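The complex appears here without one of its protein chains, the remainder shown in place.
For chain A:
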Amino acid sequence: MDTGGNFLPIIAALPFVGALIPGVMIRAGRTACATYTFMASALAFILLMLSAPAVFRGEVLQFQLEWLPMLGLNVNFMLDGLGLLFAGLILGIGMLIILYARFYLSREDPMGQFYTYLLLFQGAMVGIVLSDNILLLLVFWELTSLSSFLLIGYWKHLPEGRQGARMALTVTGLGGLAMIAGMLILGSIVGSYDLSVILQHKELIQASPYYLPALILILAGCFTKSAQFPFHFWLPHAMAAPTPVSAYLHSATMVKAGLFLMARMWPVLSGTPEWFYIVATTGLITMVLGAVIALFKDDLKALLAFSTVSHLGLITMLLGFGTEAAAIVAVFHILNHATFKAALFMSAGIVDHETHTRDIKRLGGLRHLMPVTFVIVTIAALSMAGIPPLNGFLSKEMMLEEASHTAWLSNPWILPALATLGALFSVAYSFRLVAHVFLGPKRDDYPAKPHDPAFGMWASPAFLVVLVVLIGLMPNLIAGPLVDITAAAVTGGHPHAHISHWHGLVPAFWMSVAAILGGALFLSLHGALERGWNAAPRPEAKVIFDAITRASTRASHWLTDTLHNGSITRYGAIFAAAITAAGLFAWFESPMSAPTREMLPINAIMAIGWVLLVISTGCIIAFHRNRILSLVLLGVIGLAVSMAFVYFSAPDLALTQISVEVVTIILLLLALNFLPGRTPVESGMPRRLRDAVIAGAAGLAVGGLTYAILLRDFAAESISAYHLANSYKGGGGKNVVNVILVDFRGFDTFGEIIVLGIAALVIYALTKSVLRGPGGRWLLNWGPDDDEAGDRHPLMMVVVTRVIMPIALMVGAYIFLRGHNAPGGGFIAGLIVAIALLMQYMASGFAWAEERQRYHYHAMIAAGVMTAAVTGMGSWLAGRQFLTSSYGYIHIPPIEEFEWATAMAFDTGVFITVVGAVMLALHSLSSMSRRTGEQVNIHPMDVDPGRGAAPADGKEA
């Protein structure tokens, strides 16, 4: 690989890196900010120039890096003539714009933001033209849409700016979506998303039945971006942007991205009748239409915008011709247009800046007041009109030459005639720009006193105008080689441009003469023509656009409101029905294999469990309005489920289920304390019937599915054999479930305890915010509906829980310690300990117990997660991966030899987190009852037989 190729990603990345600079440098002042921003662009430009000699020798520089190879998405860059021309324009004009913007933007404008957006845009553009992978190109393509949105809407206080930005984003964004589809089709035809591969498969692509759809979709992207009819309307509205943006995006770079892509794809897409009729015709219409509208625009920037539309149309038309000669002209005109149009936009900005108006009707006679600007504008405008010997003349003459011998629908006259008409209007508006702004008598009603700006402001356009003149005078010397290599890259051949001022008395010469004379005539008749134009009815693009957006917004509102009416019950019903239907569809679509497993014999006790479960579920549904009863039934179901776990060889699950059951029921009881005790009847019979049908169908489907699964063996071999084989050898534990949790899939468990901790913290936060809101105020006046029990903290319960506490803790410790080798472990032990603590809270009241609680639950959650994390990280010290466990055996006489494993420390983390999370959740709930004014009892129990004798000292006896 050539070393030059290594510069390519750096060139593309530099503007993005540079985009970070203004945010830092803006504090150092506006000039420093502009200087550093400039340097980022300049550095990229220098690297580009270093790569240029190789390109001029005919090499194609490449850089390749695999990013997501399975998607065909690679970070591949390439630099050929076309890329060099565009990257040079983007970076070169970018530097001029940075300089210009320094003087254009006023003190109030946030300049740092501006430069950041500008460099983001610049990076995206450079990325487009250097990409050698169409997926990567699409990424950059969308980035230009986004960054140009930011730039167009830079003056956020102007409604035109915001609307223009939105319109530009909508149009170019929609085009971009179409293009993504087109590119994907193209990539799937060829089988590669690498541009350099695609470009070698012309026959394959054009023979494909998907050629036309791909072509239309890609062209939709190009036409919207390059403002081709009928998508041209967004460009004039984007003129609400600051002038440096218009000069950069809307003359030299972004709108040319579409042209770039058409030129890039030219070798494989062009040459067919479809290409010719779609592209050339669109270009032709755009060229004439844009030129006509431009003549009647009074806003300087609007005039230039429509003129840009017209010139883009011209280039599109040339690319559409599909001949090598036309491609050369297209390339040459891209270069020329960028020079004179950027100069004109910047000059329009100068006029606006100095006179505070862009309305041509309010200007005139500026040539004495602003002589420098006058010279710049005149040269650039004459070039735009195609007056010899300037560069615009050269390419326009060549364009007319190409048009003069191209037939449209075998009619040889239409194309030359319309091309001449477009050129004629182009001459007219160019002359008008000079004549109506600078010539004529000096006025005394300018909004501000005009004078030439500082050098820094006119330096950039002046530089471009020098180029205009030089290319005009010595085209073959200055532009010739660049045009040649660019055209070579576009066409894939070895074309040589013959640029000259005099071709003899060919048709193009007479067309040019007609255009210039006609244009001058039209300008002299401008007043009359304008009256006619204003009187004629014509469609207003913005009104149509607004009507379409309004209609589509209304339609999507209708769709959303219909499907999404805010009723969660309705979503639930739709969801359940849809999933069931999808499952049934799959069921009937694919044939079922025969059962491969024998049914297990039915065990009598399990049958009883089944009956309990089914009856309880039925009762919950029947009596769900009685909420306490439902809770009791829920407990029965939980027990039945635990039984199933016990019977089917899952002791760990049974232990977990039964302890979770206890905690859940306590939690629900606490909540029910504040909720109404009964559910009122709300839904009528039809509604209940509907729900029953949905629920019944879903239940049948799930049951059937489970039954089908249970009677068949695994579709693929289970990976559990590995776990069973390595549990003891690798993890040092005999309880495979526990080893999986703390070792094989320790990272999962780590995530899960974090989730559990977060859930508890969410509950805590929710409680706090509820208590602070109206709910808290209402709780202050809350009283229980029914009479409270006289004995809130019964003697028996207090005594029993005190006795049980140490035993429960011991059981917890035992379950925890044996967890690695027998059913148990951190989760279960944590739940058991939490239940033991909870019982104290229930027996003597929460506040009483909390006063004796030394550890913060928040801290416990944090400590647990940290313990697990530190254990996991410990294996880094041994040079192994996160959470790799190790184990060994310790023998301390007289205790029996026992095993240690780092997994134990991890399980400790799990244990602490579970205790903390469960307790924090319940603590939060009970803090609600504290708010109701529940008294903190001084004594552990309400009735204490011994208390009568001893004086109450406020503490436990």
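Throughout what follows, a contact is a pair of C-beta atoms (placed from the backbone, for glycine too) under 8 Å apart; a residue touches a chain by one contact, two chains touch by 3 or more; residues count from 1.
Keep in mind that, in the parts below, contacts and distances are computed from a predicted model.
The listed options are "Gluconate 2-dehydrogenase subunit 3 family protein", "Multisubunit potassium/proton antiporter PhaC subunit", "ABC transporter permease" or "Predicted membrane protein", and the UniProt record of the chain not shown names that protein "Multisubunit potassium/proton antiporter PhaC subunit". Which of A:442, A:496 or A:597 touches the hidden chain is settled by the complete complex: it is A:597.
Among the residues A:759, A:800, A:859 or A:873, only A:759 touches the chain that is left out of the figure.
Checked against the full complex, the candidates A:627, A:858 or A:930 give a single residue touching the omitted chain, namely A:627.
Within the complete assembly, A:159 is the residue of A:23, A:53, A:159 or A:481 that touches the hidden chain.
When the full complex is taken into account, the listed residue touching the unshown chain is A:706, out of A:31, A:524, A:593 or A:706. By the touch criterion stated above, the residues of chain A touching the omitted chain are 159, 162-163, 545-546, 549-550, 553-554, 557, 566-570, 572-573, 576, 597, 599-603, 606-607, 610, 613-614, 617-618, 620-621, 624, 627, 630, 634, 637-638, 640-641, 644-645, 647-653, 656-657, 660, 663-664, 667-668, 671-672, 674-676, 679-680, 682-683, 691-692, 694-696, 698-700, 702-704, 706-707, 709-711, 713-714, 718-720, 723-724, 727-728, 734-737, 740-741, 745, 748-749, 752, 755-756, 759-760, 762-763, 766-767, 769-770, 773-776, 778-779, 821-823, 827, 831, 914, 917-918, 921, 924-925, 928.
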